[in-house]
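Notes follow the structure.
Every protein chain of the complex appears in place save one, which is left out.
Naming follows writing order (A and B), and every chain is counted from residue 1.
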Amino acid sequence: MASEATSVIEPGGLDALVGVLRARGFTVLGPTSRDGAIVYEELDSAADLPIGWTDVQEAGTYRLERRNDEARFGYAVGPHSWKQFLFPPRVRLWRARRANGGVEVEETPPEEGPYAFFGMRSCELHAMAIQDRVFIGGKYVDGDYAARREDAFVVAVNCFEPGGTCFCVSMGTGPKAEGGYDLALTEILDGAHRFLVEVGSERGAEVLEQLPNRPAAETDVRAAADAVDGAAERMGRTLDTTDIRNLLTDNLEHERWNEVATRCLTCGNCTMVCPTCFCTTVADTTDLTGESAERVRVWDSCFSVDYSYIHGGSIRPSGRSRYRQWLTHKFGTWHDQFGSSGCVGCGRCITWCPVGIDVTEELTAIRTDQVGPNTGSEEG
Amino acid sequence: MDTIETVLRDVPLFGGLGSAELETVAGCGSNVRFRSDEMLFRDGDEAETFYVIRQGAIALEMFVPSRGPVTIETLEAGEVIGWSWLFPPYRWHFDARALSLVRATGFDGACLRGKCEADPKLGYELMSRFAQVAIERLQWTRLRLLDVYGYARVD
Partner (left out) sequence: MATHASTDLREPPGPMAPEPFRVSRRRRETRDTWTLEFEPVTGVPLELAPGQFTMLYAFGIGEVPISISGDTEGPLVHTVRAVGAVSQAICASRPGSVLGVRGPFGNSWPVEDARGSDVVVVAGGIGLAPLRPALYEVLRRRGEYGEVALLYGSRTPDDLLYRRELERLRGRFDLHVDVTVDSAEGGWHGKVGVVPKIIGGARFEPDSTVALVCGPEIMMHFAAQALLERGVPGERIFLSMERDMRCGLGHCGHCQLGPTLICRDGPVYRYDELRELMAVREL
């Protein structure tokens, strides 16, 4: 829960924050610029942040541009999501040996952590909660995810610069972080460059005490609120989510699926960048002697033909059925399976689709019963 | 009561036919018996009869060189064999073998065709009923064609 009392720190306070977290044994992960994109990697200090950079995103395009200020968080989200740390693309689940006439299995504990997530947006907090429900909220708990998740420290950031493909407002997931964090920062560029800090946990309060900070004045609180409200008004996309689960169930044979199938490459980029996609497969291997074996879990995508293979063939051989599966799962049947939408409106799938397929446009087309392309609205 | 008429009344194929019609059809029928393993008819034989099985089972077979007789379908009490009597050249298209002692009623094709021509309404009734049987058999045959239990590919 966000605490009533708020504080303010200077940009220098961010360096202190990273230092305090490292001193407490956390591996600090956060945004940094590399290869023309803002990605999430280990931060040595706050100087690693993409200071003064912003992103320009549209369907199928992503570019970085210089800002005319020194904003630390003046961009939206990039191709990485935090799932790569909690739910790594490749995890060795166990190793086994033939021994004593039988098989001995040794469990492999997670290698790193604890993690501090520095700069998690509201949509990403929601995405993490959605993955929590999948991996630790059901009958079986994913021990590896649970271990990584348990100690994770979250420094959330409230967006003031929405992305060109963002629609968190439509999905009810932002731009303001409402909970699930230890500390939340709102960057204020109006006047003196400073950050409003909200405390979300006891751990967060303890850490804040170790930073140079002052109590927030009403002007600070108002400036922060204005920044976030401004973001809410400049969303790149909107989506009508009224009764969307039934909309999809009732339209499994809509002509639009045929149409989008002529564009979709089934490359699976969307599933790789989506912060909630969780599908995996396992690979069992042995060494050359056949005496020891291991099982590795890797990310998988429902867009691959093999994904639905059972003896004799795939259940979904056509690209049409695979696109339909992904979209109807994300926005529809996810509700049945996990009690919420699977989408948080981050816009990554729109940006990183090589042919620029826009989920908001596809869903609107089905709702308004249109078949041709480019019929969606792009109001922001 | 003519026993053949009684037999017909119990056969699903003739359900709902009036007494007069049943009597007419019965007039073309006679009871027959087949011993276990006896052939009722063979592929290519003149098909001037259709049979209603009263007791026992019949196997419809086709002889395949190097495989021998392959059973395509078995029929039981209450079922009808044969519609080749309806259309020229009036020849059977497969073999039929009794799988046990079989009691059946055979109906003479020429006799029935005559009665149908004299009474087109009766003709229509018989035609639609035989069409129903044929359609049902076709559906089951199509299902077998799908080879749903087929040997899966090894990969």
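What we mean here is this: a contact is a pair of C-beta atoms (placed from the backbone, for glycine too) under 8 Å apart; a residue touches a chain by one contact, two chains touch by 3 or more.
The shown structure was predicted, so the numbers you read here are calculated from the model rather than taken from an experiment.
Asker: Which one, A:E65, A:E104 or A:D190, makes contact with the chain that was left out?
Answerer: A:E104
Asker: Please identify which residue in A:I51, A:L64, A:A96 or A:L189 touches the non-displayed chain.
Answerer: Candidates A:I51, A:L64, A:A96 or A:L189; residue touching the omitted chain: A:A96.
Asker: Can you work out which residue in A:G12, A:P89 or A:P317 touches the chain that's missing from view?
Answerer: Of all options in A:G12, A:P89 or A:P317, contact with the hidden chain holds for A:P317.
Asker: Pick from B:S30, B:Q55, B:T71 or B:Q132: which residue touches the chain that isn't shown?
Answerer: In the complete complex, the chain left out is touched by residue B:T71.
Asker: Contact with the hidden chain only, please: which chain A residues?
Answerer: Interface with the chain not displayed, on the chain A side: 93-94, 96-109, 134-135, 138-144, 249, 252-253, 278-282, 284-286, 290, 293, 295, 297, 300, 302, 307-312, 315-318, 320-321, 325, 329, 332-333, 335-337.
Asker: In the whole complex, what residues of chain B lie against the chain that is missing from view?
Answerer: Counting only chain B, the missing chain is touched by 57, 59-60, 67-74, 76, 99-100, 140, 143-144, 146-155.
As a convention for this text, only the chains that are shown with their structure count from here on.
Asker: Suppose each chain is reduced to the average of its Cα coordinates; what separation in Å results between chain A and chain B?
Answerer: Taking the average C-alpha coordinate of chain A and of chain B, the gap between them is 68 Å.
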